[in-house]
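Right, I'll just put the structure down here and ask away after.
The complex appears here without one of its protein chains, the remainder shown in place.
Then we have chain A:
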Amino acid sequence: MIEINNLHKSYKMGANSLHVLKGLNFSIKEGELVAIMGSSGSGKSTLLNILGMLDEADSGEYTLDGVPIKNLNETKAAKYRNKFLGFIFQSFNLINYKSAMENVALPLYYQKVPRKQREEKAIKYLSQVGLKEWAHHLPNELSGGQKQRVAIARAMAAEPKVLLADEPTGALDSKTSYEVMDLIQKINDDGNTILVVTHEEDIAHMCKRIVHLKDGVIVEDKKVDQVRASQYV
């Protein structure tokens, strides 16, 4: 599903240049649930941004579902993001003047899906995350966990190839974190490919594979026995 070859990325800070990713190689197969771990500054967010086409690598190859991702202009990147990727952010990033349903329907709006179908689909995904009754509530009427579940529904709504989650539990307490992870595991069980960036060990162990980044290189890439989050809920 995702193929990365010798990926380099550096940031220019005035005269200095900061080499963040120093030649990464890995691949993710369909249906995997991968955790990317590392301390801050290890390059995990940069990697996620490149995978999410929000940022571009300096050199190296990136293939997503057989499509080489390179030389993207903003319009093309937007189309690819819309078609291939679902984003889950640490701070949820829901649009605060739109109801839960409208938030979930937003990616479909950019796919030019007609309104009726958009709403039907939004309701379908909201009920999948257990928030059907909250469809018409604004984000500030929801708890943190509920917000993240809405965000997950939104990421799912476009039926992307890969879900990218950037510290999805970073802003949540442990109980809610486990609920969210339980949801992510269930979505993965349905065959969806999910990438989770986290620095929490317990969250990482709820994935099936952990890729450990340190100073821009992969220091460890191992399969783990998945801890089911449902037992903590």
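Odds and ends about this structure:
What we mean here is this: a contact is a pair of C-beta atoms (placed from the backbone, for glycine too) under 8 Å apart; a residue touches a chain by one contact, two chains touch by 3 or more; residues count from 1.
Keep this in mind: contacts and distances are computed from a predicted model.
With the options "Lipoprotein", "ABC transporter permease", "Ferritin-like protein" or "NAD-reducing hydrogenase subunit HoxY" in hand, the undepicted chain maps to the protein name "ABC transporter permease" (source: UniProt). In the complete assembly, the contact with the undisplayed chain comes from A:Leu106, out of A:Leu106, A:Ala204 or A:Ile218. For the chain left out of this panel, the touching residue among A:Lys83, A:Lys161, A:Lys186 or A:Lys214 is A:Lys83. Touching the missing chain, out of A:Ser40, A:Thr75 or A:Asn140, is residue A:Thr75. For chain A, the list of residues touching the undisplayed chain reads 49, 52, 54-55, 74-75, 78-79, 81-83, 87, 89, 91, 93, 95, 97-98, 102, 106-107, 109-111, 115, 154, 158.
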